[in-house]
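So the structure is just underneath, and the comments pick up after that.
Missing here is one protein chain; the remaining ones are kept as they sit in the complex.
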Amino acid sequence: MTSPGLQSMFHALLLSLVAGTPLLMAAFCCTPLKKAVARLLPWAAVPALLTATTAPIDVVVEVPWFFMGGRMGLDETGRIFLCLSAFIWFLASFSARSLLKNDQGQTHFFVFFLTAMAGNFGLILARGMLGYYLFFAVMSFAAYGLVIHKGTDEAAKAGRLYLTLVMIGEVALFTALLTLMHSTGSLALEDMAGVSYHPLTLALLFIGFGVKIGALPVHGWMAPAYQAAPIPAAAVLAGAMINAGILGWLRFLPLGQTSSPQGGMLFVAAGALAAVYGVVIGLKKKQAGAVLACSSISQMGLITVIFGLGLLDHEAGLQAAPVLILYVVHHSLAKSSLFFGYDLVERQGRTLSRLQMAALLLPALSLAGLPFTSGAIAKTAFKGLAGTLGGPWHGLSAFFLPITAMGTSLLMFHFMYVLRHSRSVGHSGRTESRIIFAISFIAAAITLWLWPAARISASHSLAGMKFLQALWPVAGGCLLFLVWRRISSRTTVFSDEQKKQGGFDTILRTVTRFLQEKEKQNLKQDGLVTSLRKLVPPLRRSEKIMGRWKVVGLSYLALCLCLLFLLL
Amino acid sequence: MRRTRNRHKRLDGFQRLFLLLVICLTALLGAILCTIHGPTPGLADAVAQFQEQSGVESPVTAVLLNFRGYDTLLEVMVLLLAVIGAWSLTEAPFPDQITEISPVQMGAVRLLAPVMCLVAAYLVWQGSHLAGGAFQGGAILGAAGVLLLVSELPWLRSTPVFSLRIGLVLGPLVFVGTALFCLFFTGDLLGYPEGTAGWLILLIETACALSIGLTLASLFAGGRPEDEVVLEHKPVDQSFNGERS
Amino acid sequence: MIFLHADTPAWMLFPIVLPLIAGLLCFLFSRRTFVIALAAVLANFLVVCLLIYQLLVFGSMRCHMGGWQPPLGISLRTDGPALLMLLMTAVTGLAITLYARGYFSYRIFDPPRAGRHQRQQRFFWPLWMLLLAGLNGLFLSNDIFNIYVTLELIGISAASLAALSGKPASQLASFRYLLISLLGSLTYLLGIVFLYRSCGVLDLDLLQNLSNNGPGVRAALALMSVGLLLKTALFPLHFWLPPAHANALAPVSAILSALVVKGSFYLLFRFWFEIFPSTITTPALNFMGTLGAAAILWGAIQAMRQHRLKLMVAYSTVSQLGYLFIAFPLARVDGSAQLWSIVIFMALAHSCAKSAMFMVAGTVFLHLGHDRIKDLSGVRATLPITVFAYGIAGVSLMGLPPSGAFIAKWMLLSSSLASSQWWWALVVMSGSLLAMIYVFRVMSRFFVIPEGVSFIRPAPFSPLLEWPALALALISLFLGLVAPWPLHILSQGSTALAQSFPGGLP
Amino acid sequence: MITTLLYSLTGLILFAMGLFTLIVHSHPLRKILAVNVMSTGVFLILVATAYTPLGQGEIDPVPHAMVLTGIVVSVSITALALILACRVQETSNLDLLEKSKQSKARKESGA
Partner (left out) sequence: MTWGQWLLVSILLSSFLPGIIIFALPEEKHHLRTILNLCGSTLKIALILIMDTWIYLGHSFEIRMVIIPGVELLLNGDPLSALFATLSSVLWLLTTVYAVGYLEESPNRSHFFGYFSLCVTVTIGIALAGNLVTFLLFYEMLTLTTYPLVIHRGTEKSLRAGRNYLIYAFSGGAVFLFAVVWLQAVVGPTDFSGAGFSPSFVDTHSTVLVLIFILLIIGVGVKAALVPLHGWLPQAMVAPAPVSALLHAVAVVKAGAFGIIRIVLDVYGAQNLLLLGVLPLLAGVATITILYGSVRALQQDGLKRRLAFSTISQVSYIALGMSLVDQPLALIGGLVHLVHQGLMKITLFFCAGNLAETLGIHRISEMSGVARRMPLTMAAFSIGAFGMIGIPPTVGFVSKWYLGLGGLAAGNWWVVLVLAVSSLLNACYFLPILTKAWFGKQQGPWPEELYVGRFETRLMLLVPPLVTAFIVMAAGVVANAQISPLAWVRFIVREYGL
């Protein structure tokens, strides 16, 4: 009889360890044990990896006392996300450890790093609304420490922007959760199924999680933040934390169980716009991190489109969900691999060797859907989805996807170009960096091919026509890039993007400064008291007059007469 | 001088207003006074009824010292208070040198003072059946004292302060003492035991007359005797004496 | 031979006779005056306690002077209000006596002015004892002319006391005070004439029973009221009070503010609501209320702008007296019982608080040599008990709970709101607020830490200078908590009152 | 009856005169005198009250006693007030009392 209890206890322990380990380690950073923590950093992600691979699915552990009713558990989606995130965090930890070996603010960084990690793992395991929100917030705010770590002006500015948008996202999310809770009356994520969403709730959810993935109106933080953060941090931002946004959508708007045509349209429109916009602004960036960020915006736009399609109706939802996950896995691995490559460049202190260049090109073009890459598989799946929806959505696959693929390849070539021309100083830990890059490269290259769920799409992507269809946008992108380079070598494109970046930020500061000026003026005035002071001399005079005998006599007489009259 | 006087006669606006109000008030009160008629019984009958038991024949004295003796007790206190107040305020003005007194004045004083004392005694005695009594007698005594003071006769001044104080306090003290004595015997303050009323009243009247005379004279002197306040600590400077300047 | 038993009415003579004799003795002997006075005050206190016991057990009593029944004789009587006033006088008087001892002995050791201070002490005691006798006589008296005599007794001794400090300003003020008090007495006497003409009796009980409300009685009431108002210093006639109270010696100020003005007010109130209730009219009540309201505001505003502590406290008296009059217009609704409790409570609380405050002012004056409000800094460190007493007395003046004044204000407010005369309530509230301002204007100065002085050791002060003030302040503060007792006393012995508390008090 | 009234009204008028002087004139001595006049007025009315035509021509002694008491009181206060006025005049110039031209002029004329 005790065995189920024991089992569930063990289960709960395991699940708690996933987020608990990094959190505990973060706590230990504040103690003299910080050296040990620094050494053990990569192992923080190991429980998560273990859990993701071994823990049973769909067992929900209730922790009623925890934060208004905690629930945690692992489902299929969660397992994939956890696996993916843990892997990327694991790699990034190694990278960070070696990168920051001699850094002054090492401990600082690790605290935030570990906390963000805990948040990221925790939210994947969360099975309650508030739990998700809690870990999401923890992750978001901890990531601020990563963004700002370098301490440069750019980092500060990026951090401010990031924080502002995170805050907006948090508030939007908070509001959305309130409305959800109000309409469902339950905190469990399972109960989201079949809810009819208020459009406002949808919009709030879009914004709330959209901040994390750089959805269009709230994307501004991504480029500066990716650029400003140390590269391992950027890698997890782009590879792991970004997925929290997608997972959020999946959790709160479970595909296949809910539908909202209007919402779907909103998501599709915003995603499509972002997919193009990301490329356009990406081409203006001259820093590798920023370019990758814009690529993320663009790629996430595509994922948003997939999600939007899934929201259109239940059928579509059921089909879209696997595609979405496929795409997410593909993007994360590819993007992190790119970042680790970028890291390698930075650390080598010189340009890449050909081999390295080629290796880096693979994940880059994988994003554009180059045949034989995971990108091709993902894109095929996407097209398949669009195809099944039929009608107007068919045009999407025929027209829109190639265009974005072309754009992405253009952007990726631009990335390679920027990477080649970037000046780097060189850091320690080249060997580690190489190994990490290699691992990530391999992961990006083969995961989808080995993944059972992607098998159909994988085989489809190898079909002849598909092959060609996937190839021409890449080629087109390459051509376009060459043409564009020609033109832009004469006219400097990198003009005044700095100013625009801080636009929102500037407004905020101006308003604050204006308010503070007013406050200073307020403080100077002390009107009431001075005006009351003026009353004193007349009062004194009148009291003196009151004391004169004749006034006394008059009042005496008046009093006599009055009382006489009144009493008679 | 004439002009100023004229100016004084003219009333300014305030005074006119004031005059008007005063006239109004007087008229009003007068009118009310006129309306109060009808039987105003007063207490004449009551007094007459108990005259027998009061121990004196004069109704006024009966009221003063028997029926409303308590009032009189307090009134004596008021007089004493006036002296204490006067003494607390200032020292009696003391001329620097004794001026010569004309022999006529001296002679008159020598003649008048004993006579006045005699008259006072008579008035006190007479108080029991006719108009008169302690106050009248005291007033005469006081006048005698004033006469002596004006004549700069030294005896009043050279009287030891303590005996002067005894003289001042004697009347009130006897009055209070008698009252308490009566309280002890009859249970009423100033409730004279049967048959003793006349004598006790006379005792009170005599003592009071003495004190009242002394009081009036002291008030006339305008302040305390020089050595009234005995310094326990000698002042460093003369601000005590300089107070009057 | 008569022995005094617990139920003998003659006990009520002692509060008058004892101080009287003490006053005579104090005048007669120049040494040990304090001992005499203290003995008298203590005995007075004990007798008053006994009288209260008597009242509670045997009810209201009459004591006929010389055994002559009214209308011929004078009678004294004890009832709830009178005994409470007596108690107030006894308690405050005891504290003031002790304080005065400390005050004079401190001053006498001040060599340059020792002579003056010795004189002040020499005459303070007899004057104070006679004043006490007069006050007790006033509260107990049941004869309208006898009241006149006691008023004079009080007036003369008070004026003499006010002039005692010897400063020109105080003498001037005292002169004015004397004249005003004389004018008041004469007006009162004129009223008596009218009354005697109309009714032919002087005893209050008889007058009450006659319930004559002819024009003569009305005029008499008006005249007597004006006379008493002059002595009470109600608003337009208040001008003499601040200088007289502020320039007197501190114990004297305490006596004048705490006790003397209460005497005439007590009479006024008694005449209006007990003796001649059939003559009073609503407009007249409202008129009195209006004057009271004006006094509250005017006094408080003037107090706010004063530069000297004692003047501030004196103006505060002007303001506080207004509260007593605001109760008048509420008589229409509540009857006199509620009214009595309001004014008696207010008077009790005020007299304790105000005498405490004047004592504080005196102590501060002795300590610093001045009482300019803006230079009072640092006193907190040197005279902590005094400052504490000031604060508590201030609380009571402001009518904050649980002070007795709060209970009074509460009753005022509830009466005025229950009778929908909310404007009186507004005045009361604003009066409290203004009181807050003037009380704390000084308080904050006490708290200022003077430049460059980090810590000052308390001055070696006589405890008699500090503790009586604190004791009185505490009494005024906790009066509210023991409110049932005074109310119980108040409800005894007066028929009008007994009717208004049909079930008795819990 | 008429006599009583006559006396009474006279007393009232005396009272009024005294009152007027007390308020209008500022010299302390005048004030003291004015108060004395006032009290005389009151006593006059009181004495007039003692005459009771209905009481078989008897004179009510109580008002007499009252007047007597009143007189004594008035004497005491007058004395005290005079001494006080002297003190005030000694210690401070009369200006303190009231700063009206009248009083100055009066002082001059008095001197």
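To keep things simple, chains are lettered A, B, C and D as they appear, and every chain counts its residues starting from 1.
As a convention for this text, a contact is a pair of C-beta atoms (placed from the backbone, for glycine too) under 8 Å apart; a residue touches a chain by one contact, two chains touch by 3 or more.
Owing to the predicted nature of the structure, the values given are computational and were not obtained by experimental measurement.
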Visible chains that the absent chain touches, using the contact criterion stated earlier: A, C
Selected residue (touches chain absent from view) among A:Ile57, A:Leu178, A:Ala193 or A:Ala358: A:Leu178
Residue among A:Met167, A:Leu318, A:Ile442 or A:Ala475 touching the omitted chain: A:Met167
In chain A, positions touching the absent partner: 30, 64-70, 130, 133-134, 137-138, 141, 144-145, 148, 151, 156, 159-160, 163, 167-168, 170-172, 174-175, 178-179, 181-182, 508, 512, 515-516, 518-519
Residues in chain C touching the chain absent from view: 341, 377, 380-381, 384, 388, 391, 395, 398, 400-402, 407, 409-411, 413-414, 417-418, 422, 425-426, 429-430, 432-433, 436-437, 440-441, 443-444, 447-449, 454-455, 480-481, 483-484, 487, 506
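Following the convention adopted for this analysis, only the chains that are shown with their structure count from here on.
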Other chains in touch with both chain B and chain D: A, C
Centroid-based (C-alpha) most distant chain relative to chain C: A
Chain centre separation in whole Å, for chain C relative to chain A (CA means): 78
Separation of chain B from chain C, taking each centre as the mean of its C-alpha atoms, in whole Å: 29
Approximate Å spacing (C-alpha centroids) for the pair chain A, chain D: 100
Chain A residues counted as touching two or more neighbouring chains: 550, 552-554, 556-558, 560, 564
Shared interface positions of chain D, touching two or more other chains: 15, 19, 22-24, 45, 49, 62-63, 69, 73, 76-77, 80, 84, 87
Category of the chain touch graph - line, ring, star, complete, other: complete
In the complex, chain B residues that touch chain A: 14, 17-18, 21-22, 24-25, 28-29
Chain A residues touching chain C - in the complex, by the definition given at the top: 536, 539-540, 543, 546-547, 551-552, 555-556, 558-560, 562-564, 566-568
Chain D partner contacts - residues on chain B that touch it in the complex: 1, 4-5, 7-8, 15, 18-19, 22-23, 25-26, 29-30, 33-34, 37, 39-45, 47-48, 59-60, 62-64, 68, 71-72, 75, 78-79, 81-82, 85-86, 89-90, 135, 216, 219-220, 222-223, 244-245
